[in-house]
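Every protein chain but one is kept in place in this view of the complex.
A, B and C are the chain letters, set down in written order, and residue numbers restart from 1 in every chain.
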Amino acid sequence: MIVVKVGGSEGIDLEAFCRDLANCIKSGVDIVLVHGGSHDTNVLSAKLGKPPRFVTSLSGVESRYTDRETLAIFTMVYVGKVNKYIVEQLQKQGVNAVGLSGIDGRLLEGSRKEFIKVVEDGKRKVLRDDYTGKVEKVNVHLVKLLRDNGYTPVITPPAISYESEAINVDGDRAAAVLAAALGAEKLIILSNVPGLLRDVNDASSLVTEIRRDQIERYADFAKGRMKKKVMGAAEALAEGVREVVFADARGENAVSRALEGKGTVIR
Amino acid sequence: MIVVKVGGSEGIDLEAFCRDLANCIKSGVDIVLVHGGSHDTNVLSAKLGKPPRFVTSLSGVESRYTDRETLAIFTMVYVGKVNKYIVEQLQKQGVNAVGLSGIDGRLLEGSRKEFIKVVEDGKRKVLRDDYTGKVEKVNVHLVKLLRDNGYTPVITPPAISYESEAINVDGDRAAAVLAAALGAEKLIILSNVPGLLRDVNDASSLVTEIRRDQIERYADFAKGRMKKKVMGAAEALAEGVREVVFADARGENAVSRALEGKGTVIR
Amino acid sequence: MAVCPECEAEIELKEAIKGEIVQCPDCGVELEVVSVNPVELAPAPEEEEDWGE
Partner (left out) sequence: MAVCPECEAEIELKEAIKGEIVQCPDCGVELEVVSVNPVELAPAPEEEEDWGE
């Protein structure tokens, strides 16, 4: 079984992506899909007069400041827009998809951070009403139940906290925890970059292979979103996933190319 | 088993509603929930500069004109906002809810109207890009699968057309078709009115009981949304549902009161 | 001017809008304005009983 994560950033043609994904599934590849929706969330937030607010933690990690109102917008987009669009497209291609958020059946559960310490406008602050957290538990039973009965799960943040509050979680890291929990052989992370680039501005500086024992070194030099992806990959590999691939979600046959190892393969 | 439908109109306190619903479920009442979201959809549409457009069919029935853009807003609200809020609240009350739209697993499927003939600004027109339709098929297998494994299904429009397009469907009529398909004994429809009123403006003119063979008469004099509810009830009764109750969704213990028959009981 | 597809009578339409239903003054058939500039008419589709959504 393979967990495929497709990002929500700009420039990804979801219709083409879903066509290729459906072909892979119909040709017998056993896939569970996880997706993001950050770009669309930024667009809707701005339209609703609540532009996204990103904060940087003291350790330099950037994240979306998600108060209750932002969380409602986030959930409308991730679940109501992106998730149901993907399910609709897969159904159109003859794949019996079922869309779930991490809240449903407590599919993705974890602890909500009571507070985060951030730097904003040069000031160090404690933020307490940030609905953000980490996925620590997966309802494997629910995923297995659907897969064993012919359904393709299409999973999206938000997750649910132990106190049953919806929480914003990082999609890449949730996919890594999910892959480990489901005992997936492979985790494929598709985004709007060809893979891990030695030089971020040089698309040809693609790192094509990384041995798992070298991954810490790459985690250090990777920056921003890619850093989280590499951390997620390290976690998945440590928990039994055999191979992690970072590849490009854009263009035709993105999934097939990634399945053939076109991108950064870590094993 | 009982199908409960709660409307999406203004004045319904969903948090209080979910507390009462959870108590009924935890006390052993086997419930499948269906919900609407029309009010919130109108609010978001207006905020996004695309105010809702209602059209009246030649036979005088009003419906939301749902072009592709409206459908995206409709789905974000029904699925991303209302559905996941209800699932979150039920999880908080210890009920293991799973939220599904009619698209997921083709749970609610039916034909999309190729066109509708309407009267708008005094002109009779044919509208062709209206993503509206009727629920004709229910994926009973998926609902049963979840219920048999301890999950409480929380179901919402949109449905899916035979051509795999998301379609706007009337929540009350979808609940009626669902109740019949699931072999439910009871269908409870809760909205922001005490039940079927002889005089719409007089809350005390509640019709408390209707025999099923009188229902056609009431279908004639009921107007607007209530007309569709009565039509849905007639359909459900004709397909084997033993009792339909129209009751008030507002205030404390709305579900418990309806279960005790407080409202309009048709059997 | 537009022409009725049924009886070829000429139909005078002032600012018709796309999708509008008009009736041919000669043969009385219901027509749909399928496009404007130039105006094109086709028989309006029959509708099965509608409950609306």
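In the analysis below, contacts are C-beta pairs under 8 Å (C-beta built on N, C-alpha and C of every residue); 3 or more make two chains touch, one makes a residue touch a chain.
Bear in mind the structure is a predicted one, so any value in this text is a computation, not a measurement.
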Practice prompt. Name every shown chain in contact with the chain that has been left out of the document.
Written response: A
Discussion item. So one chain is hidden, and I want to know which residue out of A:K47, A:R68, A:K117 or A:R198 touches that hidden chain in the complete assembly.
Written reply: A:K117
Response to the item:
Sole touch to the unshown chain from A:G133, A:P153 or A:G263: residue A:G133
Item to complete: Name every residue on chain A in touch with the hidden partner chain.
Response: 57-59, 61-64, 66, 113-117, 123-128, 132-134, 168-170, 173, 228, 231
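By our rule, only the chains that are shown with their structure count from here on.
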Worksheet item: Using CA atom averages as chain centres, what separation in Å is found between chain A and chain C?
Response: 51
Fill in: Distance from chain C to chain B - Cα centre to Cα centre, in angstrom
36
Worksheet item: Just curious, how far off is chain B from chain A if you go by their C-alpha centres, in Å?
Response: 33
